[in-house]
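A single protein chain has been omitted; all remaining protein chains appear in their positions.
The chains carry the letters A and B, assigned in the order they are written, with residues numbered from 1 in each.
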Amino acid sequence: MELRIRNGHVIDPASGVNEVKDVLVRDGKVVDEVSRDAEEIDASGKLVVPGGVCPHSHIAGPKSNVGRLLRPEDGRKGTTSAGPGGGGGNFPESGFSLPNTYAIGYRYARMGYTTVVEPSMAPIEARHTHEEFNDIPIIDKAALPEVGNNWLLMRYLASGDTERAAAYAAWLIRATRGYGLKIVNPCGVEQWSQSGGNVMDLDQSVEPFGCTPRKIIEGCLELNEALGLPHSIHLHANNLGVPGNVETLLESMELASGHENDDRAVLHATHVQFNSYGGDSWGTMSSEGLSTAEFVNRNPNVTIDPAVVTFKDTTTMTGDAPFEYNLQKMTKGKYVGSDVGLEGGGGVVPFEYKPDNPVATIQWATGMEAALGVEDPWRVFLTTDHPNAAPFTDYPLIMSWLASAEERERIVSRVHPVVNRATAMGTIDREYTLEELVVITRSAPARAYDFEGKGHLGTGADADVAIYDIDPDDTDPSRQHQELRQKLQVANYTVKAGEIVQRDGEIKSEPLGSTHWVDATGAIDGHVWEDAMSDIGDHFQNYAIQLENYSVQEQYLPTGEVREVGV
Amino acid sequence: MKTLRLSLRDAPTVEAELALTPRSVVGLSTEEVSDLKVMHGNRETGLVDFFEISGETADQAGDQRIEITGDLAGFKSVGRGMEGGEIVVSGDAGLYAGAEMRGGSLVVDGDVSNWCGAEKAGGKIVVKGGAGAYLGGAYRGSRSGMTSGSIRVDGSVGDECGAWMRGGSIRVRGDAGRMLGIHMDGGSIHVEGDAGRYAGGAMTGGRVIVDGAVDPMATFRRGRDEDVEDEVYQRFLGDSAEGGDGEIMTPRRG
Partner (left out) sequence: MTICLVSSVSVAGERTGAEVVKNVTCPYCGLLCDDIDVYLEDGEISRIKRGCGLSNAKFVSEADRIESPAVREGEELHEVSYGEAIERAAEVLREAKRPDCYGWSSCSVEAQGLGIELMKEARGSIGSTSAVCHLPSVLAMQDCGAPKATLEQVRNRADVVIYWGSNPVEAHPRHFERVTRRADGYFVKGKDRYIAVVDVRETLSAKISDEFVKVEPGGDYEALQAMRSMLQGNEIEADEVGGVPVETLGELLGRMKDADFACIFWGLGVTMSGAKHRNVEALTSLAKELNDYGRCVSVPMRGHFNVAGFGQVCTWKTGFPGFVDFTGDEINYAPGENTSVDLLRRGGSDAMLLVGSDPAAHFPLRAVKRLREVPVVQVDPHPNATTRFADVVIPSALVGIEAEGTAYRMDTVPIRLKKVVDPPEGVRTDERIIRDVMGAL
């Protein structure tokens, strides 16, 4: 099939393009030439960009699903009918902060997004994540297995055995059909599992493993590069959600110095909004979003995503079990804790961010400051840590805020007055340009994951394209922020692998996108591999599932695309 | 007040969804009312497929009265979400009668099924027969049942009457099933008959009055007696498993 997207204003920062031109597509790829029979989309006066790449969104797996289970009242908030006249898709939608799998695919596609990474996959339940992936239509997916509280890895890294740790990590990524390494509150979740506590600083040791957060982060930085994984390590730092935690975050990011990669950063600090607070109590809490941003400005080997709060009734879900337990003590509402033996844990707590609440106000400011403070848009990616700070469907709203100081001023005047005392929101006048918005929603996250065909529209790129009713030559995002938001909310067209999947809000076609995963086992020396395998065999004595049955079978990856590294 | 009259001619063979409120007929002609959509199972049908329709429509919901004659047990959602005006049913009504109601009045001569008045935020419901479970309660997973307005049931009610209730009042002339006022946080329930087991379980606020027999759980403690409607009532405070600010009142006997 061929497609000519004619005469649109193409913004493709990765290729250095910002001009009116055609985009040509054949067999799912961007090409230089198409025949005269090619289907045509007239994109005159419209914005043409690569399909959106979401680097961190909890869309699939046990946590998402237990969230849905916990909150039928959220499910009821988003029910729409299927088919023409409804959402256009084959399946009816449900959920606001916790959409059903079909709604996830449809809603991302409506916004012009075509690739999404699920950032926290409990290894033993990886099969579940992949089953849900297979019911999320349209978008491409990838998932990061959690390793920060994994017994075997903790043992290896406590003793400094990065070689075997790398072998085990490669095995685990392959077994779970994952894409890279996610570290969640390293050592803290194991400490919680044992005693209900947590670790408070990078050098607090969790026994009997003798491991510390520092050893986990440093060890993973080293083995990640040794394996040559396409993505950097993905870190949810310790002390999440606590006043004063910015120090822990900065100290953790500091560990990246000394590690290098020519193509990308070596450490991604995720949802930094939740980790960038000053003060030492809820009363003295302040935003340190700018401190985090400034650190990024000084350290090119680190990237961040902000997790911007939008003042909604949403749902928190993380692998950070102690955090969720403490949160439910404040909300006094529903709570699910989910301990995953030997590998970590997690939890889910509904949460409403209210604009008249001082903490929520500071949280809003923190995320915005982090996003606005990073000078190089290639090192900050748009997120809400869906659904933690907000549902992903609020991306257009946040983009409009980033682009408009005027609109931010209006919000500052509406939220809790603490915004003036404890945040820098009143002092920031930076406004993102359209091109910068394209970078943080497409080009930069694609590069961070080294998704080769994504985030650009150069020859050979995947033909994932979004077309919006925005004329860059005739739009002032700062003034027309509301219009910008509406138009980004529903793309005129979304093209996935060369096929029109969405038009003006209606789903037109719903192919199953690819699941990208990484096989790095080729990077391991034979004898190291054998030693590690024998350790894994012993380690499995502790499981209630057989080693042979642990790995996710091929059957779960009908559209799997493996990326082999280290061969 | 203008009155629209519906008389049941053909009962549905499976349950039908009667999305009919005073607001939905305001300003419509009789023909237009006849065509109003009724989901009969998975088939889209019209009001006229079940009812003889006569009478007149008003210009405002508040001036609209709808009288329905016949057994509506097979119809769900009678008066669900109504904001004003009146609906009078001479017969039974099915699930969700008067649920999510915000104003006006709904009178049912016969019995109603489950979730009558669930998550209701205003208005008045009078049921002359009995009611099923979750009267004035909450939908699955919701922590907010009825918040205001009133419900009166002349017969008995099923389990979980007033579950997660936040405000408003329920009066039951007959008996109440198990778990009366479970998770209740505000408002009041007055049961003239007996209450089943686990009354007031997980209660955090509000008041349950039971004139007949009730056996407060061990997580309720005795409070000060009080006069209610000229009688001395014993007070029990609980549920202490949840902080214990709810009240169960019952006449002091002997």
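Points worth noting:
To be clear about the criterion, a residue touches a chain if its C-beta (ideal position, glycine included) is under 8 Å from a C-beta of that chain, and two chains touch if they have at least 3 such contacts.
Note that the structure is a prediction, hence the values are computed from the model and not measured.
The undisplayed chain touches these shown chains across the complete complex, A, B. Touching the chain that is not shown, out of A:D12, A:E118 or A:E132: A:E132 (per the contact rule at the top). From the options B:I53, B:M82 or B:L95, the residue with contact to the unseen chain in the full assembly is B:L95. In the complete assembly, the contact with the undisplayed chain comes from A:L98, out of A:I5, A:V30, A:V48 or A:L98. Contact between chain A and the absent chain runs through residues 60, 62, 64-66, 68-72, 75-76, 78-82, 86, 91-92, 94-95, 98-103, 124-125, 127-128, 131-132, 135, 151, 171, 174-175, 192-196, 325, 328, 334-343, 345, 348, 521, 524, 526, 529, 533, 542-546, 548-549, 551, 553-555. Within the complete assembly, residues 13-15, 17, 39-43, 74, 94-95, 113-115, 133-134, 139-141, 143, 178-179, 182-183, 197-198, 201-202, 217-219, 221, 239-242, 244 of chain B touch the chain that is not shown.
Note that only the chains that are shown with their structure count from here on.
The mean-CA centres of chain A and chain B are about 45 angstrom from one another, to the nearest whole unit. Those residues of chain B lying in contact with chain A across their complex are 139-143.
The part of chain A that touches chain B in the complex is made up of residues 70-73, 75-76, 333-334.
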